[in-house]
Each structure stands twice: as C-alpha cells, then as structure tokens.
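Showing subunit A:
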Amino acid sequence: MIVTALAVPFVIGLLLMVGRARVSGPVAAAIGAAAMTVSLLLYALVWEGRDVVSGEVDTSWIEPLGARLHLGVTAVSWPFLLMTAFIGVLCCLWLVARDTAPALVGLVLVISASSLGVFSSLDLLLFFVFFELALIPMWFVIAWFGTGDGTRRAATRFLLFTVAGSALVLVGIVVIGLDGGLQVDETVTGSLAAAVLVCLGFAVKTPIVPLHTWLPDAHSTAPTVGSVLLAAVFLKLGTYGLILFAPLMDRFADVAPYLAIAGVVGIVWSGFACYGQDDLKRLVAYSSIGHMGFVVLAISTRSDVGLAAAVFGSVAHGLITGLLFFTAGSLKDRFGTASMAAIGRGLYGRTPWLAVTFVLAAVASLGLPGLAGFWGELLSLRAAYEIGDVLTKPVAWTALALALVGVALTTAYFVRAIRLVAQGEPVEQDADRDLDRREAVVLGALVVAVLVLGLWPAPILDLFEPFTVVAGVAR
Partner candidate 1 sequence: MTLTEIVFLVFAVIAVGSALLSMTSGQLVHAALWLVVTLGAVAGCFVLMTAEFVAWVQVLVYVGSVVVLVIFALMLTRQPSGARSAEVTGNRWVAAVLGAAAAIGLGATMVAGFGGEQIEGRRIGTAGSIGDALFNDWVLPFEILSGVLLAALIGAIVISRSGSDR
Partner candidate 2 sequence: MNIPIDWSLVAPAVIVMVGALVALLVDAFYPRRTWLGSGLPSTGALVVAGVLAHVHRDDIGRLSFALVAIILVGSLFVVVASNIMNFETAMPPGEFHFLLMSAAAGAVLMVVARDLVTLVISLELLSLPSIALVGLRQGDKVAIRSAWTFFLASVVSTAITLMGISLLYGVTGSLDYVEIREALASPEVPQSVVAVAVVLTLVGLLFKLGAVPFHVWIPDTYVGTSVMVAGFLSAVSKAAALGALLILVNVAFPYAYGTWQPLLAVVAAVTMTIGNIGALRQSDAIGLLAWSSIAQAGFLIAPSVALLTTEGLTAPVQYLAVYALANLVAFAALSVVLRLRGSTRIDELKGMVRTDPWMGIPLVFAALTLAGFPPAVIGLVTKYVVIRPVVDSDHVWLAVVMGVNVMLGLAYYLRLVVTLCDQPDGEPYVSPSPPVSVRIAKTTVLLGTAGLIALSAWPDLLLRHLP
Partner candidate 3 sequence: MPLLYPLVLASALFGIGLYGVLARRNAVMMLLGVELMLNAVNLNLVAFDAWFADVVHSGQVLTLFTITLAAAEIGLGLAIILALFRALRTVDVDEVGR
C-alpha cells in the first residue's frame, strides 16, 4: 500500500515531465491532484493504530551494508505524511490555471512523492536517498519557474546549503550504521560525532540560525507552489530528521543544549528580521525560521511532550505557512511583487476575502490559541518548562524565556504586516481582484484545516497520549 502510495505520484510525475508537450497545464494539474489524492487516501487508509508500524514493507536491498527497503508508517510519521500529501493535493489544485507548465506539475509530484518517501522510510540509507531525491527537482522549480532576479542563484544556494547539510548527515548515518545498523527501530549509537554531524546537518535543512541564509532567497524567488513545498514540506524533512534521529543517539544530550539555544535564538532573530521586512514572502520565510525554532526547542528536550510538540508544530506550520504562502502567492500573482509597499494599504477594502484570509493566516501563524499554530508552540514551551531528560534547567528556562520574547515579536511583526497591507486608507489598483474559485478552494481547504486542528488538536495529540507510545520510532 505504501509502495503504491509512493509509486503513483512518482510515476505520474515522471510521465508528466516526459509527456509535457502532450498535455495542457490544467489537465496535468488535475491529473496530479488526482494522483496526490490517491496517495493521501492510501496513507490515510494504511493506518493500523499507533502501537504498530502500519503498512510495513521490509525487503532486502543492499545486504552488504545492512540497508533494507524498509517502509512503514508510525505515529510520528503519519501526521507528516498526511500533511505532505494534503499539501501536495493543494499545490496541484493551485496549478489548475491556464498558464501552468505541465513539467512544473510533474516536478511538484516528484518532490511530494520523495518527501513522502522520507517520512515513510524506516531505513536510514533509504531515508537519505529520498532526502536527496527531491533536491534537484526543487532546484528546477525555483530556478525555472521562480520569479524575480537571481532565481538561479537562489536555487543554487538552496541546493548547496542543503547538500552541505545532508552530506554531514550522510557521514552521521555512516557512523550510526557502523555502530548499530541502519534500521531505525534497532539501531542506537553512542558516538558524539554522529550526534554533532546529524544535528548540524539537519540544522541546515530546518534551518537553524545561523545556517538559515539560504532560506529567504529561495522562498522569495520560488514560485508559489515552490515556496509552499519548501516551507510546508522541505523544512519538515529537517525537523522530522531530528525527531527520527534524536532517540538513536545517546550523545544527543551533548548537542541538545546548543540546539535548543540556537533554536530560540533563531526565534528571536527571525522575529527581528521579520519586523524589518518589506517583502511578504521573505517575511513569511523568516517567520518559518522562528516556528522551526520552536520545533527544534521541543526536539532538543527529547521528552515525550517535546515529541508531541515537534510533530504538532511541524504539521501546523506546514498548514499555516502553506496558507500564508498561497496568500502571498495570490498577491504576487496580482501585483507582480510581494513587496508590501508596492501592494499598498487597505486590502480590507480592496480585496476583502483575500485580506481576511491573510489576516487569519497571520493570526494563526502568530500562535493564537484556537488555531493550529498554538498547540505546537504551547507544547514546546511546556517541554522546555518541564526540561526533559537532556537539558539542564538554566538552559531550558533561558530557552523558554527567549522563546516567549519570540512570541511577542511574532505578534509584533504580523501586526505590523496587517497594518501595512490589510489596514489603511485603500488606494485602488488595477490589479485588485478578489479570490477566484481556484484560490478560494485551496485557501479554504487550508483555513478549514487550520481551524480544525486548532479547535480539535486531539487527532494528532491522541497519537502521543499516554506517552507510552513507542510505535517503532519514538522511544
């Protein structure tokens, strides 16, 4: 089942790329949406409960290295998988527009599918293969379909940063593989080098300050679906990697304090950076760094609450940032730029529904209780408060304090953005146009998801309650 769920988007994505001349953009997008929906449904159906590995596939692959084709869905990966497939569907739906290039749909499918592969892998080498697989397609998405100057440069920066990180992860995987094998459910290592390398590697991907400088450029130049995939899915590869690897490494404890502090410094740093942004997409990109900071803080506690926080935070961030980027994309489609100064004030009056969606997304992103963004942040604060088993009290509580400052800053910069764009005396522009049906469907779906998860966090939190859940990964 998992294999089918992975193969369908992969194959269809490749076919779309090969046969890009034979289909029109909207048709390709529709096909893509159908493929991702199939994947989504399969992943939803494969679930057998949190105490077992669902839909496990385990066959031999590279015997001499101990690598196996080991796929399965666990309580930790399931939310990621569903979120990714969901975002994939929405990206395809978003592309149901006249000017879509079929190749872009194909790339989106391949990227989504390989991300799904990452989340489904229970073998470290397989994990890594999927991890790398999506990068070059993403390069194309940014460089070819991006807008603005320097798309190539941004794409290459993105790729090189990520690969530098993942190369370190590869070395880390080697260390782990030598110590305990490559199977996630069996291996454990006592090596400090592994912990440092893996954390550093995923820190680039997540990204954690100061390894984040690739992110704003990549996000701001990428096309809308590219930004969405980058933020909603790609950053999760980093956090998921940390979640997956943290329990495998005994010496994670030595790295965790640095991780935690870097994470919260990132929250504050990105908060200030956002406060000074004019470009909406850059702003959202920086805000992602902040949100990832919360997730990293949660992971670095290596506690059960932290795990729940990290999973919830990642998923919620995926949805909310997806929403934000889709909104920013809508604006960019209209005005040709995401610069707040160029978009002008008073969107409340000019394009009310778009403005309302933006405000809702912003409010969700700043972690208002009752919306999805809140629970992840809350739980990581709680995880920090409870300290967990690897941090010390001074570190954890310093992190907590900084994170709180970050929350305040997040509010500040989103309020500023709302003030600059949504409010104010409206100056009509020719491009003012409220949501069309396609946009309404995509944004609506995300709004609903954000509201549902915000008001009913149980579907995800129940996976981690009570904390005895092991389900293959979380220990």
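As a selection rule, all candidates are chains of the complex that A comes from, given by their letters.
Everything that follows uses one rule, which is that a contact is a pair of C-beta atoms (placed from the backbone, for glycine too) under 8 Å apart; a residue touches a chain by one contact, two chains touch by 3 or more; residues count from 1.
Because the structure is a prediction, the values reported are computed rather than measured.
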Candidate touching subunit A in this complex, from 1, 2 or 3: 2
Residue ranges of subunit A in contact with candidate 2 within the complex: 60-65, 125, 128-130, 132-133, 135-136, 139-140, 143, 156, 159-160, 163-164, 167-168, 170-171, 173-175, 177-178, 193, 197
